[in-house]
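Missing here is one protein chain; the remaining ones are kept as they sit in the complex.
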Amino acid sequence: MPEEIRNEVMERQERSHEGKGKGRHGHHRHGKPQDSVKPGSLKYVWRSVSHNKGAVIGMILLALIVVLCLLSPIICRYGYAEMNIQDWYQTPNPNHLLGTDQMGRDLLSRVLYGARYTLIIGITATAMSAVLGILLGAVAGYFGGFVDSCVMRFLDLFQAFPTLVLAMAFCAVFGTGVDKCILALGITGIPGFARLMRANILRIANMEYIEAAKTINCPTWKTILKHIIPNSISPVIVEIAMTISRNGLTSSSLSFLGLGVQAPKPEWGAMLSEARSYIRDYPHMVIVPGIFIVITVLSFNLIGDAFRDALDPTLKD
Amino acid sequence: MQKNNDKPLFEVKNLTVEYHSGDAIIHAVSGVSFDLKPGETLGLVGETGAGKTTIARASLRILPEYSVERVDGEILYNGEDVLKMNDGQLRKLRGEHISMIFQDPMTALNPVKTVISQIAEGYREHHQCSAAEANQVAIKMLEMVGIVAQRANDYPHQFSGGMKQRVVIALALACSPKVLIADEPTTALDVTIQAQVLDLIKGLRDELGTAMILITHDLGIVADVCDKVCVIYAGRIVESGTKEDIFDHPTHPYTQGLFAALPDLEHNVRRLKPIEGLPPDPSEERRFCDFMDRCPHRCRECKGFDKNTMVEVSPGHYTRCWRTEGKEA
Partner (left out) sequence: MVKYVIKRLLIMIPLLLAVGIIMFTLMNFVPGDPAQLALGSGVHTQEEIELKREAMGLNRPFVVRLTEYIGNIFLHFDFGKSLTSGTEIKYELMSRFPYTFYIAVFSILLTIVVGLPLGIYTAVHANSLGDKASLFITLLFDCMPSFWTALLLVLLFSLNLRWLPSSGASTWKHFVLPVIANSLGGLAGFTRQVRASMLEVIRSDYITTARSKGLKEHAVVYNHALPNALIPILTVIGMRFGSMLGGATIVEVVFSIPGIGQYLVNAISGRDYNACTGGIIFIAFTFSVIMLLTDLLYAWVDPRIKAQYAGASKRKKVAANA
């Protein structure tokens, strides 16, 4: 139930923030025109995020990884699967900047190529979770009643497992490979988005401005389009960033366990799984892929954190 | 009522408080001065955001540290500067000498502690006594504010808003403070409860002989409870004097506007006269009179007025407007 708590906390903070607007210090009410941008609106969030040092670092790191990953066939002198037995077990040197592995494959090319797996799995699985989860949550929140309880009981099923075990269960059912891994992680991530969206809709539906929209006969579709979606999009962005980073960790864990992407492919977790046997003599083979996992996960975390800070300014300073 | 030549018990001199919000500096309170003699009640009147609560919180040094940019001036209690006190002195001051009734009783009480423990705790902090003794005092306080002893072990969420405010009052008065700061004590309550709570505060003040600073935006309450009044606008006192001065001869256009906006039972008016416009942006440094933009009497000479000076209209009655200069004094 971490989502639930998170939502609750978010909700509370949002409320307290609104309270502050008209309450104690009350200065926001007649602040500069820029303060008229409603906290929580996309514009406000974006301005806050782009001024956040962490977010900027996160975005730079992410951009760096994406660019390097895309350019890897050009900048790397060796193919990611190219074996040079005479060059095996090399520690980092000018020829092989990050060294080579037990088959003489260049670690730099492998690590850069491997970014594709992490990014593709992380992003696609998250997209899948987001689309399905948001739909499910929106349906539950909008229709309420019986539909809502059905959806919630269904989601409770997911909550009966630790995330990693759930992902492992799906891997057991679907088998190994990139597509299976995406499927497993995608399904695992649904409840987070569904709960988030449901809580959002319930929260927003009870806001006075929605009532105000109803009283002036604003059609339902317009209410959804103009009020509900813009006001629930920022928490969804936070969840997306956080899910991508979590998926990065889980997918590499699965591959490490031999349940995700399988070994000859340069997925970082799979590379570490292989490198484990050589840790005693060639630690660079273990250190290098790990650093890349950390950087990738960190970049998404920083971005997600910045969005979260933007959502509850009370905790920022 | 006390005589005017008494030494002030509590004195605020040139208090300035600034917050930071994002990149902007918010000038919440600028150069506010007033004093309070034993047993006196001072009303701080002004609209939302004028800086009233900031003054109250600064008096106890409970401003939100994370957003305060600067606090200047002096807050003297019995001649000692609250702003320069160390932690020990400050703790002794809080609760025992100065205490505060908060605006929102819904959030002012700790949800996981029984009301009796929250009241008794403050008493024990200042009196070396047993827990049982402190509980006795707490129950006595609760009964004083009209809550039966049976409910003493309940949690705040089991009380209604009005009852919670009674608990907050009991909590504030538990150590018989010399100065009570009541920050809009009735704003969050239903109109029907407001009068009850106000009467309660008034009664307890008279019974305990506490000096009080009453913060409110309700002129009716001021008329009912206070001896002296300071009208605050945009972080500054614009007019101060005795209740009679302010109510019978309001001189600042803002004060006049406040009275014009009140419904009057004696005259049949079709519409109330609101004060047009909005208060100025507190994040901007202003050169002229803060009220100039909204003032019905503004003219070129307003730009020549040094807004840091106050004009004495009659003895003890000050106003921050040049128009009255030399008129009545």
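Quick notes on this one:
Note that the chains take the letters A and B in the order they are written out, and that residue 1 is the start of every chain.
Going forward, a residue touches a chain if its C-beta (ideal position, glycine included) is under 8 Å from a C-beta of that chain, and two chains touch if they have at least 3 such contacts.
The shown structure was predicted, so the numbers you read here are calculated from the model rather than taken from an experiment.
Listed by label, the shown chains that the missing chain touches in the whole complex are A, B. Among B:R94, B:K178, B:R236 or B:K307, only B:R94 touches the chain left out of the display.
The omitted chain makes contact with just one of the residues B:K7, B:R70 or B:K113: B:K113. Only one of A:N52, A:S129 or A:S245 touches the chain withheld from this view, namely A:S245.
Within chain B, the residues in touch with the undisplayed chain are 57, 60, 62, 64, 66, 87, 90-96, 99-100, 102, 104, 107-113, 118, 121-122, 125-126, 149-155, 157-158, 168, 171, 175.
Chain A residues in contact with the hidden partner, per the touch definition given at the top, are 1-2, 5, 8-9, 12-13, 153, 156-157, 159-165, 168-169, 171-173, 245, 249, 252-253, 256-259, 269, 272, 276, 279-280, 283, 286-287, 290, 293-294, 297-298, 301-302, 305, 314-315, 317.
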